[in-house]
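See below for the structure under consideration.
Yeah, one chain of the complex is gone here, protein chain that is, but the others are all in their spots.
Coming up: subunit A.
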Amino acid sequence: MSAVDAPAFFVSELRLVSRRRRNQAGLAVLAAVPIIIAVAMKVAAPSSSSSSQGPEFFGSITSNGYFVALAALAVEIQLLLPIAVATIAGDSVAGEANQGTLRYLLTVPVDRTRLLAVKFAAIVVGAFVATMTVATAGLLAGWALFGAGPVTLLSGSQASVGGSLLRLLAMCAYLTVCLAALGAIGLFVSTLTEQPMGATIAITIIAVTSWVLGAVPQLDWLHPYLLTNSWTAFGELMRSPIAWEPLRDGLLSAAAYMLIFLSAAWARFTTADVSS
């Protein structure tokens, strides 16, 4: 089918994504948030240590640095992580079309389906790197300022350091799948336009709108169908025993979104006239 072998193509795509200045800056911002959270909690610790209010997991930070990673994930999944995925996904096809490199890419006899698959794989890797960056930065900042140790789970029992790290890895994997569903929508949007910024903004708006609709109790009939509905279910991994049902529902929902939008992206991209 093609003269270029897929692994080499995938590697070059990853290199392209990782070398972009805006992506590097984006990662730095993602990593900065947990550090800011940890420092702020350290500075404010004496006065607010007793408060159980504030965003999720914040109350537990002072007792264990591990919770900085969870708090950062809980905060960033609302906006910053979707923006990171939207940037990569919006850029994937529209960016090449915008720079005029897409037609050169297509003159290399590479199958368009395979090209799209590589683009999506790069988005998924990007999403995983983004969540892992947040978790790792949070973990290191938290451990440095508040110390490590066995983690108290939501159910009141304790998990060992190793067990809690496994849970954190599973959370990152789960959030990667969730974000990959957004990435699939993004890939489709990206095939519709030649303006990468427009695509990125549209994808961000989709994620934000989904969060907003999910916060309106009068629309509860709509909630199960929303893209972001099960994203906060990553917290289920902090129970003992783990509540798998919400996680399974989240993965099924993400798979449904991916099926629809990847096939739509395929239908669009393989039939579109590439002029630039």
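Methods note: a contact is a pair of C-beta atoms (placed from the backbone, for glycine too) under 8 Å apart; a residue touches a chain by one contact, two chains touch by 3 or more; residues count from 1.
Quick note on the criterion: contacts and distances are computed from a predicted model.
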Protein name (UniProt record) of the chain left out of view, among "Fumarate reductase cytochrome b subunit", "MucB/RseB N-terminal domain-containing protein", "Spore germination protein PD" or "Sulfonate transport system ATP-binding protein": "MucB/RseB N-terminal domain-containing protein"
Residue, one of A:Gln78, A:Thr136, A:Thr152 or A:Thr193, that touches the chain absent here: A:Thr152
Which of A:Ala74, A:Ala94, A:Ala141 or A:Leu247 contacts the chain that the document leaves out: A:Ala74
In subunit A, positions touching the absent partner: 52, 56-57, 59-60, 63-64, 74, 152, 154-158, 217, 220, 232, 235, 238-239, 241, 243, 245, 256, 259-261, 263-264, 266-267, 270-271
